[in-house]
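One protein chain is absent from this view; the other protein chains keep their places.
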Amino acid sequence: MTLASFIALWLAVAIALELFSRRALRLYRLVRSGKPVARFDDVPARARAEATDVLGQRKLLQRLVPGLVHAAIFWGFIVLFPTILIAMIGAVNPHGTLPRLGAQGWYALLVDVFALAVLIGVGAAFVIRKLVRPARFQGSHLGEADLILGLIAGIVLTLFLWHSSQIALGLNDYPAAWAPISNALSRVVAPVAPVTERVAVWAHVLIILSFLVYLPYSKHLHILVAAINVYFGRTRARGRLEPINFEAPETEVRFGSGRASDMTWKQMLDTMSCTECGRCQDVCPAYYTGKALSPKLLIMAMRDNLFSGSTAPIVPNAVTDDIVWDCVTCGACVRECPVNIEHIDHIVDLRRHLVMVESRFPEEAGTMLRDVDRTSNPWGRPQSDRMQWADGLGVRVLQPGEEPPDVLFWVGCAPAFDERARKAAVSTAKLMQQAGVDFAVLGPRESCTGDPARRMGDEYTFQRLANENVATLNGAKVKKIVTTCPHCFNTIGNEYPDFGGRYQVVHHSEFLAELVRDGRLQPAASERTITYHDSCYLARHNDVRAQPRELVAAVGKAVEMPRNRERTFCCGAGGARMWMEEKRGRPINQERVREAAATGAETLAVACPFCTVMLDDGVRETGAKLQVFDLATLLHEAVAGRQTAEEL
Amino acid sequence: MSVLLLDEGNDVSRQALTLARRFGEPRSVPIDAVQPFAPDALAAALATAADELDATAVVAAGTERGNEVMARLAARSGLPFAANCVAVELGNPLTLTRLRWGGSLLEEARMHTALPLLTVAPHALPVDQGPAPQPVNVKRPEERELAVHVVEHIQPSHGGVSLADAKVIVSGGRGVGSKEGFAIIEELASLLGAAVGCSRAVTSAGWRPHSDQVGQTGTKVSPEVYIACGISGATQHTAGLKGAKRIVAINSDPQAPLMLNADYTVTGDLKEIVPAISAEIRRARAGRTS
Partner (left out) sequence: MVLSDDARAINTQHLGFTMSPHEECGVEEAVRLIEANQGESVVVTLGPPEAVEQLRDAMALGIDRAIHLHSDGREWDGESTAAALLEAIRADEEAHGHFDLIFFGNESADSAGYQVGIRIAYALGRPCVTGLKKVTLEGASVRCEQEVEDGRDVYVVPLPAVLTVKEGLNLPRYPSVPGRMRARTKPVHVIAPTRPEPRLELVRLALPAGAGRRAESLGSGPAAAPAVVEVLVKAGVL
């Protein structure tokens, strides 16, 4: 140990720490200045998320090969962490090491194995980035990524060089045989070991310290922030949006995000966690069909805007209006993100500010908002028309004061006012009557759940409708609700509890599947080939994937599309886009219809009135040889078919 | 017994004349008696004439101008005024039926007045076949009555057929789907030399200007044929169609209100049907010339 090397090390560490903390402190203060959001509840769930998503690399492994590449580097980093300290000690004193751990053979083995794993991982990463060149990296900072991979490789290579030099000089405290790779290398470096040992250890330490300084200025910041971001992620239902408290004093009400300073601290953390991996971009239906929106580029833009300290409005300076309105809130991005960024929350918050404060949104959507506000449904039709779909069916309309039925059939606006969506409601009603279910509808007392207004960012109108509906439902003492619409299902089930409405909410596919299972409905099987389109609000936001498939299997032969279940591809109507025009690129609904037609199935089965309309339009527009039917309609046909067959 | 008519010299005024005759021998004040148009002066002329003739009623057509002038007459004379009447029952008091909600609701009312002031809803009564009423002599109006007068007339900027005059109108509603979707509507309209109209949903969405809007708060039309494509038929819209002789409704929803209240209906996708009609017209024309 020399005084010079001691001083040199501490100087290097001190400088590195100073530079690092200056930036880190700025980032910390930035996050502390973020607007409040309640993410301190449910510690067990948060701890679980850390275990599975951070330690277990669950989201990364959704794509196996790139996932394994990253896992190797990540787990390697964890195992190799103590070697940073060991190297610093060794830089000052060639004979020094961490007490106990430095002498453990098992640890030396782990280090060798994981260092090699990291090296292979980095190599594979370079192959992916340079040879395979996946589209998801379009728009990402590739040079930065290369530098980071290079630095990691440098760290591991200098570690091997140092260990092999140590072994050649007999400086190792751990038994050399337990570090097979370093041991083998030691024979190669033996002639120059005295030089390489010093050079390698100092190079190793300096690379690490430079990396430390570079960290908070690059996307590698994620190694500090991502784990924290995962901890503070959403623990409640995926389909639920955070309400705004309008009763707070005017200066405290947060109308979404207008400027960077309006973002919540969690949203700021989100932008700092982004690694620009592009998995979200890859699955985004808007990006896929040539729209302006890329979830990755959006988060990067929000991050850059945040760091720039700009006080200008986010829209249109950092993010264009088109980007904000292109989103269908399908959640595919959120599902893919390895660091649990919550893209939908960002977009809805941008929309909230645009709609509620600036009144700045696509004109055609304005018609829908006004209609929802004034006539309590997005079609602008009178509430008194809500029972037209049930003409002649003998469906009971629950009157105020009457005893509630076992099940309240929440019809929704689409079946009431759109002729194509009507069939599902009619079929469902007839099937429930056949199965002897005690049900009723609210008729003109049903108002829009407010979902389209909420997804557009008009939280104010949404809350008014939510409170009205909750008052009606609670007043009617309703306990169980079945609905044909996944948006109603999501809003009433996941969002109404925030407004005092707690009911057992079931989607009609779940309800009908149970009736079939119980034998109360007996469909005839058939050879008809059916491909089922998973609705985003059912399959992804709410994990309802199996029951619709039970129904498909009961009435025909199932053929799956490539993008199915939680990987489903949106029909294009979500995020209130049902009421907006697609101005660029290819229509999303046609894209999905092409995918369905390619399966060769005769029938495209759906479980949502919006999917029905969008995909039916898509079939007409593309001329595909497909017929679009709701599961309820298919089931009704099959049940009727079985009865006719039995009568004959 | 005399009755006074504010005469615009057209069918609508002659419909008003049908009702006016119930009150007595008609005399008229022509609407162009004061040039340039000055509504207060016309109201003053009506007041003077009614006084001189000892008229039993003053009647006009329920046009924009008719309603405006009659309301001014009511205001200056301190008399009640009933707009858009479709029926009267003479007596003391007078009983009348008038339109509300652009014609979707009827109001039966009693009018307590020595001089009923009425306008008659267009297209509600038959055109009077008798001789035109003799005009009264209109004196030179006073200065203050000329204070509100037309100083300038602006011609419409677009060369197309105006909605109010058009013999044929091809109109699109929400069902057209988008601004670009109106291309097929415009195509059919140009083949027919027709005007293009739209519903309020379309103007609210910003697909067409308000000047194309047909309805209660848009333009009220009276074409020979009104072709409605993808229009559900809210009362707002149908209130503007009372004068249409024939309504052809094209809609995918056979239960849409306009489908139940049209003369002819076609069920199906307008995006297929409208181009098919255009194609059929071209075929028919080619067939005729060959």
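Chains: A and B, in written order; residue numbering restarts at 1 for each.
Note that a residue touches a chain if its C-beta (ideal position, glycine included) is under 8 Å from a C-beta of that chain, and two chains touch if they have at least 3 such contacts.
Keep in mind that what you see is a predicted model, and the values were worked out from it rather than measured.
Within the whole complex, the absent chain has one touching residue among A:312, A:357, A:546 or A:598, and that is A:357.
When the whole complex is considered, the residue among B:108, B:142 or B:180 that touches the unshown chain is B:108. The chain not shown here is touched by just one of B:1, B:150 or B:183, and that residue is B:150. Touching the omitted chain from chain A are residues 246, 250, 253, 255, 355-359, 361, 366, 369-370, 374-376, 382-384, 444-445, 459-460. Residues 37, 39, 64-65, 67-68, 70-72, 74-76, 79-84, 93, 95, 99-113, 119, 147-156, 162, 164-165, 167-168, 192, 210-211, 213, 216-218, 224-225, 227, 235, 245-248, 259-269, 272-273, 275-277, 279-281, 284 are the ones on chain B that touch the missing chain.
Quick note on the criterion: only the chains that are shown with their structure count from here on.
The geometric centre of chain A is 56 Å away from that of chain B, both derived from CA atoms.
Only residues 363-364, 366-367, 370, 380-381, 388, 419-420, 581, 620 of chain A touch chain B when the two sit together in their complex. Considering their complex, residues 177-179, 201, 204-207, 232, 234, 252-255, 269, 271 of chain B touch chain A.
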